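Yeah, one chain of the complex is gone here, protein chain that is, but the others are all in their spots.
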Amino acid sequence: MIEQLILTLPMAIIVLGAFVLLLISHSKRFNLDRLNLIAVFFLILSSCVQFIIFKSNDIEFLFSDVFGETFILDTFSRIFDLMFTIGAILTLLINNDYFKSRRYFNGEYFALILFSVFGMMMLSHAHELVTAFIALEIASLSVYALVGYHKNNRVSSEAMLKYMVLGSMTGAFFMLGTALIYGAVGSTNLSDIALYTANHNIDEMSLLMVGASFISITIMFKIGAVPFHSWVIDVYHGAPYPITMFMASTFKIAIFAIALRLYIVNFGEVNVFWSELLQAITILTLIGGSWMAISQTLVKRMLAGSSIVHSGYLLIGISSLGLGSEMAGPAVMFYLIAYFISAVGSFGILSFIASQSKTQMRFEDFKGFANRRPYMALMMSIFMLSLAGFPSTIGFLGKFYIFTSAIESGQILLAGLGILTAFISVYYYFKLIAMMYFYESDEQKKKLPIDISTILIFAMGLVVVWGGMGTTLIPFIPGADGFIDIAQETINSLK
Amino acid sequence: MSPNLFFLLASLLFSIGLVGLVSRRNLFVLYMSIELMLSSINLLLATFSKVLGDASGSVIALLMIGVIAAEAALFLAMIVHIYRSSRSVDSDNFTALAQGKE
Amino acid sequence: MLSLIVVIPFLSALLMALVYLADTKADRYKFYTIVGVGAPMIITVLSLMVGLELVSGEETIHNTLINWLSVGELRIEIAFMADRLSAVMIAFITFIATLIHIYAAGYMRGDEAYGKFFSYFNLFMGSMLLLVLADNPIMMFIGWELVGLSSYLLIGFYHTKSSNITAANKAFILNRVGDFGFIMGISLLFISLEGTGFTFESIKANIAMIDNETLSLIGLLLFVGAMGKSAQIPLYVWLPDAMAGPTPVSALIHAATMVTAGVYMVARYSFLYIEIPDIGLFIAYIGAASALFAAIIASYQSDIKKILAYSTMSQLGYMFIAVGLGAYSSGIFHVFTHAFFKALLFMGAGAIIIALHHEQNIFKMGKLKERLPLVYITMFIATLAISGIPPFAGFFSKDAILVNAFASGHHLIWAIGSFTAFLTAFYMFRLLFTVFHADSSDTKELASLPNSMTRPLVVLAIGSATVGFLGVNEAYGGSSWFNNFLVLPDSAYHISHTTEYLLGALNVSLGLIGMFLAYKMFAINKLEVKEDALYKKVIINKFYIDELYVFFIVKPLLFLSRLIANVLDPKVFDAFINLNVWTYRKSAVIFARLQNGKVRYYALYILIGVSSMSYYMLFKLGLM
Amino acid sequence: MERRLVVQGIENLLEISIFTILALFMLGGSITMIMSRQTIFSAFGFLVAMIALAGIFALLDARFLAVAQIMVSVGAIVVLSILTVLTINMREENLPYERHKYKWMFFSFILALPITLLIYKSATAMYESFKTMEAVTSKVVGKLLFSEWVLAFEIVSVLLLAAMVGAIVIARKEIPKHEIPKEERA
Partner (left out) sequence: MMDNILTNIIFLPLFAAVVLGVFRADTKYLKIGAMLSSVATLFLVLFMTYNFDPHAGMQFIKISPWIQNAGISYFVGVDALSLVILLLISLLMPPLYIYMYHEKRKGYWYNMMLLQTGVSGAVLSLDMMLFYLFWETMLLPIFVMIGKYGNGLHRYNSMKIVLMTILGSMSMLFSIMYIGYIYFETHGIWSFALNDLASIDFNAQTSIWLASGFLLAFAIKIPLVGFHTWMAPAYGSAPTPAVVIMSSIMAKLGIYGIWRFGYSLFDSTLSYYAPTIITLALIGLLYYAIRAITELHLRRMFAYSSGSHLSLIALGLFLGNIYAWSGSLYFIATHALASAGMFIVIGLTYKRFNTVYLDSLGGIASKAPRFSFFFAFFALSIAGLPGTGGFVAELLIIIGAFKVNFYIGVATATTMLSAMVYIFWMLQRALFGTANNEREYEDLSFREMIMLLPLVVLLIATGVMPSFFMQIFDPFLVSTLEAFTLNSGGVK
């Protein structure tokens, strides 16, 4: 009993932290800095607990006698938990300066972030569709509120409006799918669904298929697949920088926690069914995403557009998964990690810069950036290279695994298209590097503040490089091999 | 009495919700359309619950009502905030983020 | 020893170049003179020793320096071979070159690039000797090319004047056109004989392996090289322009040595050409045409050096008539004699030019007979020699060629040759009389000529007068020592002595007529050529051949280049890429315009997505 | 025997007619909702639809659900909405003037048709009839809620809390504590 409770401790700590923050948020004794640190403290505490209990594999379902098989405890979910908490920690720490520079943040903000992390963690542990939906809603609703947090800013509200309307609209599809699956299976538990799919022919399962497809619409929406992509750029643009960072890195991968589980375990038997559909969406996403990305002038919007393209790559992986590729699962997982790190880094730098200037960041504003801030420019270049899939960065290996899995599953054309869009993506990523390096700046070189956010950004830069070419030389720090081992292990724990 | 009619009703309601969502600009109507969609899912769940002879469906629907309430809260808060700040509930008025306007 | 002959000039050139580059301003007249003139002197001695060795009975002398290249079957050594042909060549080349070097020491004195000049000059020497002494076609080709290079450098020696450089470029490029043919010939030869070695000797031994057709092709291609180097139609246009270089250069390169390389080459490949008489005939016709053509133009030129240049071309034509018809020895004999008198003529002309403060138009000269007596006498001897007046050297060699032409049965060639002989006498005496006899109003003081310039004239004059006797044939009581010494595979034409005398008499009389005509027209009152008739205009403008080249080759090339620059690159290749980029960007813009900011549109996109998905599912699941 | 059949027939008829009425109310309410220009009419249409939905729940023997629907959906949510509408007190001219409303509706309905069909067809393809079962009483619901669904039930509370916090944050009129920096757009 107690040991099972310990297993829920990470989540409990998060919720607790949220309550505590709510309580103290209006106290005069805690300024923003403190609140931030408290939030981080809870997150770190939670991740420490996660580390401690990481290897305890003896219990598969939490309180299975009470809950039924609704709450799963596997490596997969633990890895995701870790990523969520790390993502949140990074978001909070890197944006420390940003919070201080904007007056509209307060205690509830951190509480909402913790709520949203809680929702994501719940999502990764959910082994039951309704629970998953509710968890998703927790995460989403908190993020909706966060997106609109800058209330004096029209665009922030507008972004919230759009995200909320569209998010709820597609959220309804998730529930619709759940209802249909419930109708087909008689249960929403994933174990039952897996059993059902394993024991039925594909033509007997049309209701389940329809339901699953509706669920996938929500997933597609959240990861920004074309044609469900239209919110991405607007919302990323409108949201305050920390939230954009949080959404692009953490929230985006959260949706894969459920998506991968569904695709690999529950609908594993019937994945072939929607391979064509998935391929069509993948193609649209790759092309549309790169179209969106190259037509932007704001760096933030460009990164938003590019995140659509990255969803496209992930979809290639998922589509390969459906066609029976062995490598696809780890490939997607690895890509998620790679994208997570690179996106945290790149958006982190954006908000780092935004915390010191009030201008919008167009490409032009980066002119001479390398002169003003050589180290930041170097880091930004590393992240750009990683996103572009330049070798010796983790992004390259990510693409490598994705494309080989596509080749393995025989989707040569899809891999080719992926390569092509990767090529196009070089244009908009290198454009930023070009802006930073190719222009001289009149401004004096600023001294680089050595604070927590810069250190973290540097750390992320190192991880990006180390993850692309590092070996297992240094213990405890996963290199290129380490990350794919983790991805492998994670996916294996699903089956 | 066959469940077909219930299914029909539910799917129709869902579609009406979709139609309202897409074709209207009034934020209140958008909000209500979403609520309608979710409610139609509740109807579906209740129907399945009866079809399958399993009470879980009803329980899910019950939980759903909670979710609907949560969404409603946030939605209404947002509408109030938006109306307050821009004196408009017309969704077409919010295009500051459109491509080319940044 | 052989290696030394080739290497010494290269080394001295290098030495002088380094010294020159180390300090370009320093005046090191003595050093350059000693090194620059000393090197040819040494090699003259060496080559005479080689000659003596051969005379004393050696068949050939071989000398290998290093292994140059060894790829597959292509094993090329830097090796030298002196047989009698090459011995003769190096003997007169080094001898005349030494004289010209001495002459140049006087001529170029005071030029600020004196060291550079001698460096180039020695470089040329080395290249020429490499060409002659090479024991395989590749080495020969290298010499061949280097000769072209040094010719380029020397023609463009006065580089501040752009037209000089144009002339140099023209020379080099046309030479390269020849080389283009030459290298193709060599390559084809090598490929045809692959595996049997690639020295002249082994080629000679295996020549039968090649079928006649290929052999003809090879012969033709090789001759293209000769055309370029020896200024034959159609690649001759560079030679007149090459007179832009300093006069010693013209004397050495464009009269005595380099231009004869083509003839030498054909003689060197005589074992090949003997197999393909058709190509030989072709060569002979080209030679005849060039001879006549050049002679006609020469008759209407007024620049002293250009006249000599065309005369050179014309004489080269004779040589090609000879080698084309298989009379290789006669050809080489003419090369030999021609070297003397043509060098003399050029050096004389150079002396005049220096004396007259760089005046080159013969119609602005006159009455120099008294003022430059030594030059006058030596040039008179040379003119007699070139006009084929016995007993001067030119008579014997030219006569031998014409006799061979007649005997071979190709009477057209003979007729052209004879007519050209008449023209030769005419234009040469025209030059002589105009410069030395005709009146002139010019009374400017003459510049003094240093001894180093005049003494070589004397030596060469003696040569011009006497070297002909080396090759006096049986008809004239000689023993054709020269021809016999060479042992080339001459075609044997038999002809009675009577005919030979008749032909000789005809030639001499033609020469005399030409001389007389020139005296009538120019000695007393010189008539400056004017473009008063169409034919004159055409001839004075050298038949507009240069313009034709410009029109048919240069213009199209430039046009093509501009076409690529302005159309193909930007409007085809780049445009293709840009079109793709443009299409992509355009579609991106259109796609991004869907992002119009209105939430219901976004919902509509989602609805469309879901709707089409549902549609697909309806069919796929068989529900509809 | 016959009597039973008759009774059953009458019951069926009754059920169908009740269903029809409720369904018509629902459809009418929801169509009114999406059609009417005045927000308040829409809200009333929605209210009608929700009440009718509660009726249909009752028809489906889900009594507890029906009550919950009435209490939460109708009593809380819809009423809250109406209150909001009234609080905001939008004037006529502030309402969006939607010119192409019907066109949009038409097209979006065509687009929504496949979805409707898909849901309907796939559901009816599988199930022909109801299972006879006991009405879902509050007892059953309670049992299920506190066994199988307890986790979901618990996290719904977190969801409500988060939504509440969010709603408060978004809706509260904030008096800036400090001077707000100049309007920044991103």
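A, B, C and D label the chains in the order they appear, each numbered from 1.
FYI, a contact is a pair of C-beta atoms (placed from the backbone, for glycine too) under 8 Å apart; a residue touches a chain by one contact, two chains touch by 3 or more.
All values reported here derive from a predicted model rather than from experimental measurement.
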Touched by the hidden chain, restricted to displayed chains: A, C
Candidates A:Leu32, A:Ile419 or A:Leu462 - the one touching the absent chain: A:Ile419
Option from C:Val71, C:Ala208 or C:Ala492 whose C-beta touches the chain left out: C:Val71
Touch criterion as defined above, residue of C:Arg84, C:Lys116, C:Arg268 or C:Lys542 at the omitted chain: C:Lys116
Chain not shown: contacting residue from C:Met1, C:Val487, C:Ile513 or C:Leu558: C:Leu558
Contact set of subunit A toward the excluded chain (per top definition): 390-392, 397, 400-401, 403-404, 407-408, 412, 415-416, 419-420, 422-423, 426-427, 430-431, 433-434, 437-438, 469, 471, 479-481, 484-485, 488
Interface with the unshown chain - residue positions in subunit C: 17, 20-21, 24, 66-72, 74, 113, 116, 138, 141-142, 145-146, 149, 152, 156, 159-162, 165-166, 168-169, 172-173, 176-177, 179-180, 183-184, 187-188, 190-191, 194, 557-558, 560-562, 564-565, 569, 573-574, 577
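The working rule: only the chains that are shown with their structure count from here on.
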Of A-C and C-D, whichever chain pair has more C-beta contact pairs: A-C
Mean-CA-position distance for subunit D and subunit C (Å): 102
Cα-centroid distance, subunit A relative to subunit D, in whole angstrom: 32
Computed distance of Cα centres, subunit C from subunit B, in Å: 96
Subunit C, residues touching no fewer than two other chains: 592, 594-595, 597, 599-600, 603-604, 607-608, 610, 617, 621, 623
Multi-partner residues of subunit D (each touching 2 or more other chains): 104, 108, 111-113, 115, 117-119, 122-123, 125, 127, 148-149, 152, 156, 159, 162-163, 166-168, 170, 185-186
Subunit A residues touching subunit D - in the complex, by the definition given at the top: 15, 18, 22, 66-68, 70-71, 101-104, 108-109, 111-112, 115-116, 118-119, 122, 128, 130-131, 134-135, 137-138, 141-142, 144-145, 148-149, 151-153, 155, 160, 176, 180, 183-184, 206-207, 209-210, 237-238, 241, 298, 300, 354, 358, 360-361
Subunit B residues within the subunit C interface of the complex: 18, 21-25, 30, 91-92, 94-101
In the complex with subunit B, residue positions of subunit A that touch it: 130, 133-134, 137, 141, 144-145, 148, 151-152, 154-155, 157-162, 164-165, 168-169, 172, 175-176, 178-180, 182-183, 186-188, 233-234, 237-238, 295, 297-298, 301, 360
